[in-house]
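Submitted below is the structure of interest, expressed as structure tokens.
Missing here: one protein chain of the complex. Every other protein chain is in place.
Then we have chain A:
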Amino acid sequence: MKQLQNWGRTWGPLLGIAVIAIALLVVAPAVLSPFRLNNLGKYVCWAIAGVGIGLAWGRGGMLVMGQGVFFGLGGYAMAMHLKLEAAMATGGPDAVPDFMVLYGDGTMPGWWAPFRSGAFTLAAIVMVPAVVAAVLGWAIFKRRVKGAYFAILTQALAVAFATLLVATIKQTGGFNGLNQFTVFFGYNLYDPTNKRMVYTIAATALVVCLVVVWQLYRSRFGELLVATRDAEERVRFLGHDPANVKLVAFVLAAVMVSVGGALFAPITGIISPSDVDATASILLIAGVALGGRALLLGPAVGALAVGFGRTTLSETFPDQWTYFLGLLFIVVVLFFPAGLGSVSSQVVGRLRTLLPTPRRTPIAAGTDALEVAP
């Protein structure tokens, strides 16, 4: 019995990942129409970002209110490449994206040029957010800024980023963002087969992210991260530098969010400031909070559910969606701070305290030991 429990604790999560993988990669393409599958692809992109947020927030205790920035860095890097590919497909190797001719004088800023290369773009999708997160995180964590301060700072960052994008219409398409992609690394995006391929890439990326995070949570680093979340001072006392621990999680999360954004662009066919601003960042967080931020599968499943709910509800009741989202935030945070995914363990925890033989009470996932900054 004991052995079975241990076995379940080790391999159970992997079983969960396998179920998600089969559902997304085998079942969904078989039963869903191309339109619905593409919608699902969009939610999968949010779920990839959700896995990253779960890592930083659920396990690391860093509530990043501005993950939209990293979503945007990846999304815009990919969109710039697709835009150039579309231009080159019609206008030859020196062609310039259409909106630059429309709003500007038809000259391309120098920093766009490297994005003509697919390899450079892929590298940028990983490296740019990693570097930005590393610099930002290093500066913030070394100064021991945390908790609410950190959340507000990162939210300000998202607002600033979106404002910057809107203001630079000649360079980034401004309010309209980048859209009308025709080609994805040589594959025509109007062909349903290729659309399905992009979906498969996204779903695979989600599964890979889940496996990476699963392995991370099992590792010593995962334990150190949770320790840092719950008792940063003690971790410092034991000779570790909490700033480094948080930095690694923060950078890794940023890269995952960026990958989500990068796949979001070809799947939805558009990336605009409204996909990356403060409100979009809050939507990303909503799914994670709903599913259970400290769980392995909670963030991904929660993000999928919120994405699905957003589309379904706004199709039937366009205005009521916001009410629903607002209520969702209030109810989940008020009553299920650890997310719906841990409702069962919460109940079991309550029941266990009623049993005569005292047992080790399970540590409630995501209990806050987050202090307001000094």
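We take it that a residue touches a chain if its C-beta (ideal position, glycine included) is under 8 Å from a C-beta of that chain, and two chains touch if they have at least 3 such contacts; residues count from 1.
Everything that follows uses one rule, which is that contacts and distances are computed from a predicted model.
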Can you tell which of "2-oxoglutarate ferredoxin oxidoreductase subunit alpha", "Urea ABC transporter permease subunit UrtB", "Cd(2+)-exporting ATPase" or "Putative outer membrane starch-binding protein" UniProt lists for the chain that's not drawn? "Urea ABC transporter permease subunit UrtB"
Missing-chain contact among A:Ala23, A:Ala89, A:Leu238 or A:Val333 belongs to A:Val333
Can you say which of A:Leu32, A:Ala160, A:Leu216 or A:Ala231 touches the chain missing from this structure? A:Ala160
Specify the residue from the set A:Val128, A:Leu224, A:Ile282 or A:Leu340 that touches the hidden chain. A:Ile282
Where chain A meets the left-out chain, the residues are 63, 65, 139-140, 143-145, 147-149, 151-153, 155-157, 159-160, 163-164, 166-167, 278-279, 282, 285, 289, 319, 322-323, 325-330, 333-334, 337, 368, 370, 372-374
